[in-house]
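Remarks on the structure that follows.
With one protein chain removed, the remaining protein chains of the complex are shown where they sit.
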Amino acid sequence: MFLASDNTSGVPEQVLAALGRVNDGFSLGYGADDLMQQVQAKIRTLFEAPDAAVFLVATGTSANSLAIATYVQPWSAVYCHRHAHIEEDECNAPEFYSNAKLSLLDGDHAKIDAQALETTLTNAAEGVHHVQPGLLSLTNLTERGARYTVAEVTRLAAIAKAKGLPVHMDGARFANALVAEGCTPAEMTWKAGVDVLSFGGTKNGLLGVEAVIFFDPAKAWEFELRRKRGGHLFSKHRFLSAQMDAYLTDDLWLDLARTANARAEALEAGLTKAGVRLLHPRGGNMLFAEFPLKAHDALRAAGAVYYDWPAPPPQGAGGDHPHQCRLVASWSTTEADIARFIEVLTAAL
Amino acid sequence: MFLASDNTSGVPEQVLAALGRVNDGFSLGYGADDLMQQVQAKIRTLFEAPDAAVFLVATGTSANSLAIATYVQPWSAVYCHRHAHIEEDECNAPEFYSNAKLSLLDGDHAKIDAQALETTLTNAAEGVHHVQPGLLSLTNLTERGARYTVAEVTRLAAIAKAKGLPVHMDGARFANALVAEGCTPAEMTWKAGVDVLSFGGTKNGLLGVEAVIFFDPAKAWEFELRRKRGGHLFSKHRFLSAQMDAYLTDDLWLDLARTANARAEALEAGLTKAGVRLLHPRGGNMLFAEFPLKAHDALRAAGAVYYDWPAPPPQGAGGDHPHQCRLVASWSTTEADIARFIEVLTAAL
Amino acid sequence: MFLASDNTSGVPEQVLAALGRVNDGFSLGYGADDLMQQVQAKIRTLFEAPDAAVFLVATGTSANSLAIATYVQPWSAVYCHRHAHIEEDECNAPEFYSNAKLSLLDGDHAKIDAQALETTLTNAAEGVHHVQPGLLSLTNLTERGARYTVAEVTRLAAIAKAKGLPVHMDGARFANALVAEGCTPAEMTWKAGVDVLSFGGTKNGLLGVEAVIFFDPAKAWEFELRRKRGGHLFSKHRFLSAQMDAYLTDDLWLDLARTANARAEALEAGLTKAGVRLLHPRGGNMLFAEFPLKAHDALRAAGAVYYDWPAPPPQGAGGDHPHQCRLVASWSTTEADIARFIEVLTAAL
Partner (left out) sequence: MFLASDNTSGVPEQVLAALGRVNDGFSLGYGADDLMQQVQAKIRTLFEAPDAAVFLVATGTSANSLAIATYVQPWSAVYCHRHAHIEEDECNAPEFYSNAKLSLLDGDHAKIDAQALETTLTNAAEGVHHVQPGLLSLTNLTERGARYTVAEVTRLAAIAKAKGLPVHMDGARFANALVAEGCTPAEMTWKAGVDVLSFGGTKNGLLGVEAVIFFDPAKAWEFELRRKRGGHLFSKHRFLSAQMDAYLTDDLWLDLARTANARAEALEAGLTKAGVRLLHPRGGNMLFAEFPLKAHDALRAAGAVYYDWPAPPPQGAGGDHPHQCRLVASWSTTEADIARFIEVLTAAL
């Protein structure tokens, strides 16, 4: 019952096997490996974007920070949700890479409200004293587990583009959003107005690989220089390529996300049946729930691992204290885990 | 006959096996995995440094840049050799992370000349108009394949410390230097005055892991924040820990370096016997050689892969043109490769 | 009727005369002029702070940015009001100098609400993924013309210091706040918990000089290096010293502020009598008012100059549209100007 984060899972055997296969012999480094060509070709096909430029890095923070930095200036405002990962969980990395200012927007479930974006952009002060509108960054799934629909991405991107802003999508959980939405990768991204995507792999079954996909390749060389300057260019790059290649082979990435989402769906059903209040609509594989502290105690005693969210219970809180938590399913979460979780919870209520 | 770089090799089976072993089950991320505790303990023992703080990153550039940035200020001078990796091959990453200025020193074979360092530090202008002396960075092996002896490290570090400067060692090829020098890790580092070491793993058989070792743990928390802010903190950190743990088990890292050095030694012997001029003394697993272009042509025709160094031959150069190259052996270079290389070369001369 | 900003005024004759006096002969540059010693001594006496380190720069943005940068780290959060000058009007300069993140707090009249600060600091996430609490910055007068009382500064600073945070005061209009509050410079600053003050001169009658005052001199040398590195160290520094010296002589700075405040007070009285709504309580020399567009039209026609605030009137707005503006009095605003302004306004209502 390990529901702390999808990044606490390991990787499926196909990914490990790919590392073994690519290990033989010598290979040029720094992205010049043959397999990287194949990865780029696969992603272009997958996204129906024959000109896309594709790069691999090993962490989500670097993917986001480098992607954003490539599109903005040090005097830019990057518009994102108040609870975006780039704002709350990256220790200033986006600012480090871009020197820009994150300008925070509101909206339920960590989804940017379209009206808030419109108002903010309309009221953005012009002139040299102020940061200049720079980029819109959307996180899908959001940090509260909700999902932007294709229509919502399209609308937000249209508002941004009407002001000349490029659009970035932090897709650390892109696969989970995609399979839940039931659309194509192109529909969720460039067809909806996204210019650059952080295409997550790590949370969905890789050891540590994210792709940065530029639908317009004009920024490719600048990205390459930024990646190197950030220390994010791997010498033995083939080991990143191999992971991403395995991920894209035979729809592995979609299967992994479907499994994670199915587990979260089962969890949601169980929680609902048990009368537990869910704090945000489930967009994919992540839930936020509130239930009495005594049930948390029972779950922890039974070995469940997950985060108190947003904070630990107050000292001396009684068993009936309504306490909130985050529950994340991954590709390796089992049906048995979910069943047991619900069983323990239900018994404790 | 792949002698382009030690980072064009794969990894030994022990390392792959370790990835498989650590893959089972769930594990807390971001360095909180149990294996990381074990790695730190092993490195402390190995370096006879019970208080050392140990961190893992995936690239040499990030290891160097983060280690240096943790010790200097934006108005500091970082003293390094004119041909240091941090100066020539990291696309401004050290400056990106530290904002400091690299101040370049001379010396044969990419080794800093002690007198040059002494003179530079003595003459360093004081006052607010000038960068302030900040840190000495040594690369061992050097970028020309030479090796600082323990005595040389000690002398240079003493000069730096007399001015209050900390000392960093870029040990991307630390293992190669160590086994060639025949000293202990402690003797090469903190006993000689090194404060922080980039302990290379990638060039010597890992997929992509370097340890940053602070012999004084006072800087640990700042390093952690810098690592995260740089996007270099891995969520599935266990896969870095597993590599480093395998590396340190049963002296694997030393065996790998001994093999690489032995291949280079055999290559050196063959080249010397063939009358080839070596440009720098061999410190470990890397050679720089000059021989007629026709021999290069023959080698390339036979499948040899290596870099022209420092530059391609001039257009229209004839077969007798003395042309220079870099040859790097790795743990996976075979005796047969070396023999064949010498055979082809000798035949062509 | 020029009420656009206090920085649209010139300087009093004493300041110009001081430039003339200091112009004779040669003088060492870069702050080594004799007059700077005198300025530091005067400020130490004035603030009852015999150890204070005092530096001069020419712009408020540089004063704030350098002062803050000296106290924080690139992974710090700087807590300030959502409508602080450092957030809204400095084009990312604080972030440029400090690399830190501005974390925005609410409160009426651009004054930070103590409870909001307390809650934010209490809830600040720990751990390496998040920016670390760094510094509290207060603006007095605020950007909405209100004033923190000594008691309020003391309370906010106490909350910050309980978490170990230093406190910066942006005193671009420090003199206006001080004479309105009727306290001593020490009471408004270090006695209330302020560690570093941007002591404004430009808005209150200098050509372009602000002092940065560190009540604890430990940060002095770092500040000097940051000032030089930012290009803010003047070679002919005596011309900054002379301005500040004249400012502090015979209480000129207090007289100038008293005049500006008195003009604003008269304006406030006239507006109130005319039934005009004031949007924020007057803390010193700045007012925000709402009255019908037809009165604005009449004022502009009569030559009044001031800013629409926060935005121009909507297109097609009628004469009765309630429109908002900012009105700033300076040391050079005349009684006649104020009287005429009220006269025109009253006639138009």
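Letters are used for the chains, namely A, B and C, taken in the order the chains are written, and counting of residues starts over at 1 for each.
The definition used in the following text is that a residue touches a chain if its C-beta (ideal position, glycine included) is under 8 Å from a C-beta of that chain, and two chains touch if they have at least 3 such contacts.
Computed from a predicted structure; not experimentally measured.
Undergrad: For the chain left off this view, which of A:L117, A:V179 or A:L233 is in contact with it?
TA: The missing chain is touched by A:L233.
Undergrad: Tell me which residue among A:T8, A:N23 or A:Q132 touches the hidden chain in the full complex.
TA: Only one listed residue reaches the unshown chain, and that is A:Q132.
Undergrad: Please pick, from B:A84, B:L102, B:L121 or B:L233, the residue that touches the omitted chain in the full complex.
TA: In the full complex, the listed residue that touches the missing chain is B:L102.
Undergrad: Among A:W75, A:F234 or A:Y306, which one is in touch with the chain left out?
TA: A:W75
Undergrad: Residue by residue, what part of chain C touches the chain that was omitted?
TA: Residues of chain C in touch with the missing chain: 2, 4-5, 7-11, 16, 19-20, 22-29, 57-63, 65-66, 90-93, 96-97, 202-203, 207-208, 225, 228-236, 239, 305, 332.
Undergrad: Provide the residue numbers of chain A that touch the chain removed from this figure.
TA: Within chain A, the residues touching the omitted chain are 30, 73-75, 128-129, 132, 222, 224-229, 233.
Undergrad: For chain B, enumerate the residues touching the unshown chain of the complex.
TA: Contact residues on chain B toward the absent chain are 74-75, 88-92, 95-96, 99-102, 104, 123, 125, 128-131, 310-311.
Throughout what follows, only the chains that are shown with their structure count from here on.
Undergrad: Which other chains touch chain B while also touching chain C?
TA: A
Undergrad: Quick check for you: compute each chain's CA centroid and the global CA centroid, then name the chain with the smallest gap between them.
TA: A
Undergrad: Specify, for the interface formed by the sequence copies chain A and chain B, whether it is same or different in terms of residue numbers shared by both sides, with half as the dividing line.
TA: same
Undergrad: How many Å are there between the centre of chain A and the centre of chain C, using C-alpha atoms for each centre?
TA: Computed value for the inter-centroid distance: 42 Å.
Undergrad: Starting from the mean Cα coordinates of chain A and chain B, work out the distance between those two points in Å.
TA: The separation of the two C-alpha centroids amounts to 34 Å.
Undergrad: Residue numbers in chain A touching 2 or more other chains?
TA: 90-92, 96 - these are the residues of chain A that touch more than one other chain.
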